[in-house]
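A protein chain is absent from this complex, but the other protein chains hold their places.
Presenting subunit A:
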Amino acid sequence: MLAAIFVPFLYKSIKNIHTGWFVLAVPATLAIIYASYITRVADGKVFLEELPWIPSLDISVVSYLDGLSLLFSLMITGIGSLVVLYSIFYLDKHKEKLHNFYVYLLLFMTAMLGVVQSDHLITLYFFWELTSISSFLLIGYWYTRDASRFGALKSMMITVGGGLMMLGGFILLYLMGGTYSIRELIVMVPNLVEHPLFTWSLVLILLGAFTKSAQFPFYIWLPDAMEAPTPVSAYLHSATMVKAGIYLVARFTPIFAVSELWIWLVTGVGILTLFWGSFFAVKQTDLKGILAFSTVSQLGLIMSLLGASAVAFHDNGATDTIKFAAFAAIFHLINHATFKGSLFMIAGIVDHETGTRDIRKLGGLMSIMPISFTVAAIGSLSMAGLPPFNGFLSKEMFLTAMLALQNFEFFGFDTWGALFPIIAWIASIFTFIYSFYFVFRTFTGKYTPEKLPHKPHEAPIGMLISPMILAALVVTIFFIPNLVGDTFVKPAVQAIQPFLYDSPKDIDIHVAAWHGEITPELLMTFGIVIVGVLLFVALPKWQGIYQKFPRALTLNNAYDKIMLGLDVGLNRVSRLYMTGSMRHYLLYMFSSIAAIVIGSLFVKDAFTVSFQNTAPINPYEIILVVVLLIGTAITILAKSRLTAIIGLGAVGYTVALFFVIFNAPDLALTQLVIETISVALFLLAFYHLPKLGKREERMRFQLNRAIVSIAVGVMVTLVALSAHSQKLIPTISKYYEETVYSKAGGGNIVNVILVDYRGFDTLFEITVLAIAGMGILAMIKLRMNRKEKTHENK
């Protein structure tokens, strides 16, 4: 992380050495540091360190290193080193903005290490979103291309959306368990299961995992993320970021595995993704597109195995084979990281050397690029699950676990369980087909140099180092699977299934390529090879079916439609009510005020009328009321504005007379004067009307206006009547009457209140007048200035 800060300085200061060399030291050192933990973790130890962040909220950065975290950390740093090495040769020193690239990459690496080592839910989420952001930056690295920006935005929308769901799930977990620590939550599982929020948090956390790990139907961002530079694709979209969801599922398995929903969701979605991804991978014509769909399908495989491993929590010992599931998941995770990383790098090399990734233009590169071909063949055959490569071992275990699923007597597995091996088998056939398709369409067949932008030749040795190392691993793991199994996989399995094993040494699983007898899964593998070869040979005949799928039914189309629909729909909605007309807004405001107030009056049953402590009515007042009503009627019904203004004046003077009747002399005086000036002002404004506005038209009667205004009037009356009928507190004016002479030395109570008791109001009332006067002056003056200016301009 700190290293990321120094990268730009190095880039700027040292021009002639590729910045990547300096960066390479960081993951390599980290990998060595993590490697030193291997033996201790394999003995079942865990390491815990805590760094308080916000102690008052119980938030801290807790680093927890057990088998699962260590495996992921090693994968991140190890493959990270190889990717940095590869990118040194892949990215041009002078053409590219290297400092950006390495800053993002290191940021991503930090975030990813944070995700796998966090024991604290909130910091886990923090690092989770940091991976989303840094991967967004990396996908959009060539930001001048439209496709890059589109892919980056798409991945951002989907993964951040899922991440927010996950945060919700985390918070629910905290509410249930009262602690943010995953370790402590695992211990508390029996208390959590009965909680009503349990299922919600399960679903929300799974949404986060599925979006990040590109499961069905959220896989759509991954193929579009292939616009990133190839090192990024190799690192993020094969080995690390897409495994974050896998990690999450594995980490939370001890908590949620007790639930039937979890098992069905994880296993079902995983197997569906496996089939879907492998089926559509054959359709692709772009090398990275094939690899993207293949990544999706392999992640589905791992996901389904993790789901199956949760079954072991229910049925410990009924069958031994289901224990294989967790082991197989972790084992395949390692294998997938090795061969998929190497394949991505090969795709990048092919792109680099020929200038295209279109499989229809490529062919016959075997003799030109022998090393790349060898690596690609190793990777692909491992992906297809053939011996002597590590994919074979994990495929065998996968089929074993899937077959074992049928043997369960609960959760409906005895009826539906048979589907799993069948779907898995069909998906494996497609996997086989696209693996062969990837290698043989690229490296064998007819060599057509006229289609290629560059004249191809073997890549520089530096670019080949990383894929060669990974391919070597692919073969090595096949021959010594148990070393890997004992050191890495078993501690991780122990972390996933802590209730089954006390220490990694108790796990009695022995990986072997040949068990000495013909097992059903071996027969299935033979079937896969036979059918796969037949279908691959016949590929040109049936590849046409992919064209038959209508574009309208694809998920990408659905995503685009949703995005566009949201955009257009929300615009339409806001256009609907944001008309730009002041009257409409006022209508909304008045009607909602009236509705809310009248509604609450009746809901609360607050409306009362009592005629107690009211004054008697005199004829004078009736006359005045009638006059006032006439005045308002004139104001509202007047044909000309002049009449309306005069009506308003009548209203004002009548109000002044009311003030007289109700013993308010000061008010009456003020009201008379003010009303006079107001009317004068109105007449002034009226006089200045432009000619075209002089059409003396009668106001058009509008029903909705009338309804709303009557409602508002009724509301005011009702509220005022209710308030007046329920006077609870006596007035405080007695104090003023008693002290107005003795303390303030005045006789006019109103005036003394205005300037002595409550002088502040008066001060600012004066300010209001002053500001209004200045505003009016400014408006008139400024207009004169503008007029002069326009004259000058003319």
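One rule holds for everything that comes next: a residue touches a chain if its C-beta (ideal position, glycine included) is under 8 Å from a C-beta of that chain, and two chains touch if they have at least 3 such contacts; residues count from 1.
The rule we apply is simple: contacts and distances are computed from a predicted model.
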| item | value |
| --- | --- |
| Undepicted complex member, UniProt protein name, chosen from "Pyruvate dehydrogenase complex E1 component, beta subunit", "TusE/DsrC/DsvC family sulfur relay protein", "Na(+)/H(+) antiporter subunit C" or "Electron transfer flavoprotein subunit alpha" | "Na(+)/H(+) antiporter subunit C" |
| Subunit A residues touching the omitted chain (full complex) | 580-583, 586-587, 590, 609, 611, 613-617, 621, 625, 628-629, 632, 635-636, 641, 644-645, 648, 651-652, 655, 658-659, 662-667, 670-671, 674, 677-678, 681-682, 684-686, 688-690, 692-693, 699-700, 702, 705-706, 708-710, 712-714, 716-717, 720-721, 723-724, 731-733, 736-737, 740-741, 747-750, 753-754, 758, 761-762, 765, 768-769, 771-773, 775-776, 779-780, 783 |
